[in-house]
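Before any comments, here is the structure.
Of the protein chains in this complex, one is absent; all others appear in place.
Moving on to subunit A:
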Amino acid sequence: MQTRSLGDTGHDSTVMTFGAIALNWLEQEGANQLVEHVLDYGVNHVDVAPTYGDAELKLGPKLRQHREEIFLGCKTQERTYEGAWRTLDRSLNRLGVDAIDLYQVHGLEYDEELDAITGDDGALAAFREAKEQGLIDHIGLTSHGHPDLVLDALDRIDDLESVMFPLNPVVAGKDDDEHDYEAVLARADERNVGTLGIKAFAGGTWPSTDELPESDRPFANWYRPVTAPDEIRERFDFAAAQGLTSVVSAGDPKLVTMILEAAADYDGMDEAARRSLIERVRHDESPVPEQLHH
């Protein structure tokens, strides 16, 4: 599988990062098998978080067995110094490892949160101490929030080494600032900050729970994923061709093999095919019916 350098971290990540939330839906034996399966494809970057149910615990055994082969990303939703320390200790315990390679501020959404984490008593102060103590190697940030917020974070956090954000044809087809994650990608590239793409496989939102109760959803993802092998492949190619360092796999274990296959075969995507995908999605969502042309 192709690798790309993750910003200035010195690590070359595979073009696919395994989103270990998928382990949460499996029993321990199945989780072990899935990690082996992912490693068989050569994937070397695994991303997890304490809020993904039991994913940290279920990743633990195989993570420890293959610790040298895995670049481990973890996260915290805590915004304060103390909270960040507390969750970092807890994650180290649950994962059963001495150190985390990439520790990320998880799900930054509001300007106030950026103020909080960068303040004297903020989470990043804890990150930096942990880094000095060798408990984490690199600092990252993840967000589904407004692209401007991520741009601000890139400007304000000097030691930020990776950002994780949504990128897919639906997002790329929208011109407004609210969806301009391409600007985030460009700024991160300028700063040589690594880029990790999420929601690459999002097909749309789930129907309302009145229409389809949560318990009847066929996939564990927060969004309705694309599920056909060809669509998975197109979505992977699209995200990887946008220039992300690595594309994070979808959260449902049923989709992981298809994504691994797509990632293993990744060989770029030409511009006309990339536009074709944006155009298809645009028409699927278009509020203007009856268009004969593109």
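Brief remarks follow.
We adopt the following convention: a contact is a pair of C-beta atoms (placed from the backbone, for glycine too) under 8 Å apart; a residue touches a chain by one contact, two chains touch by 3 or more; residues count from 1.
Just so it is clear, contacts and distances are computed from a predicted model.
This figure omits one chain of the complex; the name its UniProt record holds, of "Peroxiredoxin family protein", "SAM-dependent methyltransferase", "ABC transporter permease" or "4Fe-4S binding protein", is "SAM-dependent methyltransferase". Within the set A:L57, A:A241, A:A264 or A:I278, the residue that contacts the chain not displayed is A:I278. Residues touching the missing chain, restricted to subunit A, are 173-178, 270-273, 275-280, 282-284, 286-294 (touch as defined at the top).
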